[in-house]
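All protein chains of the complex are present and in place, except for one that has been dropped.
So, chain A:
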Amino acid sequence: MSSEAVAPVIQRGSWALTARRLLRDPASIAALGFIVIVVAFAILAPAFEAWTGHSAIAQYRDTGMSAMGLPAAPNREFVFGTDHLGRDVLVRLAFGARVSLLVGVLAALCASVVGVTVGMTAGYFGGRVDSVLSRMMDLVMSVPFLLCALALVSVFGPSLQLSIGVIVFFSWTTMGRVIRGQVISLRRQEFVEAGRSLGAGPLSIMFVDILPNLSVPIIVYTTMMIPGSIVFEATLSFLGMGIVPPAPSWGGMLADAANNSLYLVAWWLVFIPGTALLLTTLAFNIFGDSLRDALDPKGRPRPRAKRKGVQR
């Protein structure tokens, strides 16, 4: 073709466009901002420890508790108050954030790897392979997770690795189903047939042709799985099946507050870890949602503008 004049209009790349769409949405900026703050909070946990001079597991019975043995309300020394053993809630919250984020991100990543692998295999090969793998996903979905988790913990004893394992086992199926559906429709596209006609094998087609086209659902669903995993971990810790005390975790802190109805006299023991949990999951959910809208703007309803009047 003849040489074409370069258009003065800027053709933006897809990532630049996505970033622009994200930044135009105030909810996603707020969510992203909060996520950054939580991550910083978790990373800086030792700094908080040094700054307050309080260890996460040390009990400050003299300064952090009243003569009656009740926890101290938020004050100058203990910004977020202390818990029933006189431990600093602020420092525990910071170390708890590490656990939440670590479990949340790690479990979501592992679950998406498993989900993508199984979903892609089922979707690409179809037939018997698909039937077996799909029934397997149905089976996993129909197992009552708390019962199963209880049984596992009583056999192996609570640990971080076990919580991650349990969370991954119960959360990969959503990703698997989404990917399977996507691959089934992608498999019929002409570029896959073009790959086959060039002599490409199934592995080459799956990884070179299909996988790059799955990047949007993978990114979005992994982001959306993080808050689920965080809540999952908090649930396990709340039931005493996750992180081993005295190591702090948000679910464990909530459990401590619930014991002996301590929250009746010390509201901050529920309010602070509860709010942290709520805002973190909310932020990841909102961010995941707006990420989907930004990456795939077709699914979003367009704003309706009024027809402009006659102008000459």
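In this text, contacts are C-beta pairs under 8 Å (C-beta built on N, C-alpha and C of every residue); 3 or more make two chains touch, one makes a residue touch a chain; residues count from 1.
The working rule: contacts and distances are computed from a predicted model.
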item: Undisplayed chain, where the name is taken from the UniProt record, one of "Acyl-CoA dehydrogenase family protein", "Ion-translocating oxidoreductase complex subunit A", "ABC transporter ATP-binding protein" or "Carbon starvation protein CstA"; value: "ABC transporter ATP-binding protein"
item: Of A:131, A:204 or A:275, the one touching the omitted chain in the full complex; value: A:204
item: Candidate in contact with the missing chain, chosen from A:17, A:37 or A:160; value: A:17
item: Interface residues of chain A (partner: the chain not displayed); value: 1-5, 7-12, 17, 20-21, 189-191, 193-200, 204, 208-209, 212-213, 215, 297, 302-305, 307-312
